[in-house]
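Quick one: the structure is below, questions incoming.
A single protein chain has been omitted from the complex, and every remaining protein chain is retained in its original position.
We call the chains A and B, going by the order they appear; numbering starts again at 1 in every chain.
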Amino acid sequence: MLDVRDLTKTYDPAGTPAMADLTFTVGEREFVCIVGSSGCGKTTMLRCLSGLVAPTSGTVTLDGVPVDGPPKDMAFVFQDYSRSLLPWMTVAGNVGFPLPYKGLSKAQVAAATAEALAAVGLADRGDSYPWQLSGGMQQRVAIARALAYQPRILLMDEPFASVDAQTRADLEDLLLDIWRRYDITILFVTHDIDEAVYLAQRVLVLRRPAHVHEVVEIDLPAERDQLATKQLPRFGELRSHVLSSLRAPDPAVLPG
Amino acid sequence: MQLSTTGTAAPGEPAAAPPTARRGVARDGSRLRTADLGLRRLGLGLAGVVAVVLLLEIVVRVGLLPQAWFPPPSEIFPDFAGLVTTGELFVPLGQTLQGWVLGILAATVVAVPLGVLIGSLELAHRLTRFMLEFLRPIPPVALIPAAVLIFGSNLDMKVFLIAFGTFWPVLLQTVYGVHDVDPTARDTARSYGLAPRAVLLRVTLPSALPYIATGLRIASAIGLILAVTSEIVVGVPGIGVRITDAQSAGGAEALMYAWILAAGLLGWVLNGALQMAERRLLHWHPSFRPGGGR
Partner (left out) sequence: MIRNRITDWALALVLPVLLLVAYDGWARTADDFFFPPLSEIGGTFADEWLFTRIPTDLLPSLVRMLAGFALAVLIGVALGTLLGFSRTLSTALDPVLQFLRALPPPALIPVSLLVFGAGDSAKVFLIALGAVWPVLLNTVDGVRGVDRTALDMARSYRVPAHARLTRLVLPAALPRIFAGARTALGIAIILMVVSELIGADNGVGYVVQLAQRGFDIPEMWAGTVLLGLLGFSANALFVAVERRVLHWHLAISGRATTGRASSAPRRRSRRTTPNPTEAAGARRP
């Protein structure tokens, strides 16, 4: 459904590109994780995929339609919930913020907001303000905002990078649960290999300048469990595989 | 500049974002070196000044603004240059500055010790709280008629007015500053056996200094406003009198704007000088360190 072809982005014509010939596809209802070390051009990639900036060359198509601005079937969850949630709006206000501009009526906005908040377990916090909630709860609000938007594909930029480990595990399971219940495709960017292997059906290993170095199929049982899945020998193998793929010398690119 | 006004999270606030999360992400200027940025800023600023002056000239020449009221810059600047070259500028300038300096000095000499006292004694703070809150927003210009009556239309009156108007910001900033001294720092100093006087001089005052500096910067602007006001309203000698003289002379509009230009430049220079002094004196303070605060 999401088709990325030869995507290149160069900020400084004299320097190295931030993204070079990035090509991959994400299928309908798929859960794909992208791992890359910091500074490998993930942010640039996401901004191009979401239509926030135009690539220097290459194309992004969503369901066959070229992306030249933020597509209406795509929702974005940002890493930094404290900056993507607006402190002057209540939780419900934040979740419902984009909806009127999709043409939803007031009642529809309220219904969609309530449903999305219930889906992330925050049904009773709609009247709170984001800054009254813990970090993990704030990121749930951001996820609820994405759900209420009813996208077909969800782009997530290291969404759980700034919460503690326990909260992170809870949020991962919440996300898997949402993915199973909703008709939704997820593209999840992270620098945490464990997280990528645990969540994904496929892991794309991204290297600098942003290009897909390797695609790793995650052949773990569909049902994931924080304890059982991570104890599987196969989980360890996949993790080592991804790690070595991230680190292996790449003849095409100079390390840096 | 702070990225967002919500940037600095106070410890202990509910569900605060991790501090790192709000730190400045490189803005679009990050690829330029600071020196280049400074040059760019300077160049753009100069271009802006030239453009505004040219625009004014055109607007007046074309007749969009009546020339009788708004002479074109090309007539104002020669008048201003005349004031400088003949030295006519400097006596009124000195008179305005004199009132400004004396008034602020008088206010500071009283306000800083009083502020230290109020800020360090909880009882004094509670006793004066209401009164300060009430007296601070009183417009000092309301006292002009009474001050004229009591002092006459002279320098005393101007100095009194400025001293009264600038007293409050200096006092309040000092109180805030002293009240806010890190208790850890003060306790540390005490536990090392520093005498109360030494704690005051070595810990309390330096910590309160940035606040006092802010108070002085505010006082500077207020002081200038009051100096010019007393000149224009009451006729105490200074730049303000020259502005009204030129206005009532008739046909000397360009000269009037030249004097206004002088008043503006004075304010601009004073503000810049205080900012620079602050940066120099308080270079150790987090908000002046590269990458900190602001």
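Basically, a residue touches a chain if its C-beta (ideal position, glycine included) is under 8 Å from a C-beta of that chain, and two chains touch if they have at least 3 such contacts.
The structure presented is a predicted model; accordingly, all values stated were derived computationally and were not measured.
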Message: In the whole complex, not just what's shown, which of B:110, B:143 or B:205 touches the removed chain?
response: B:143
Task: Using the touch definition up top, pick the residue from A:149, A:179, A:198 or A:235 that touches the left-out chain.
output: A:149
- request: Could I get the residues of subunit B that touch the absent chain, sorted low to high?
  value: 1-13, 16, 25, 27-28, 40-41, 44-49, 51-52, 69, 123, 126-131, 133-146, 148-150, 169, 172-173, 176-177, 180, 182, 207, 210-211, 213-215, 217-218, 221-222, 224-225, 227-229, 232-233, 239-240, 243-244, 246-247, 253, 256, 259-260, 263-265, 267-268, 270-271, 275, 285-287, 292-294
- prompt: Footprint of the hidden chain on subunit A, which residues?
  reply: 47, 50-52, 70, 72, 74-76, 78, 80, 83-84, 86-88, 97-98, 101-102, 129, 131-132, 145, 149
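What we mean here is this: only the chains that are shown with their structure count from here on.
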Message: Taking the mean of the CA coordinates per chain, how far is subunit A from subunit B in Å?
response: 49
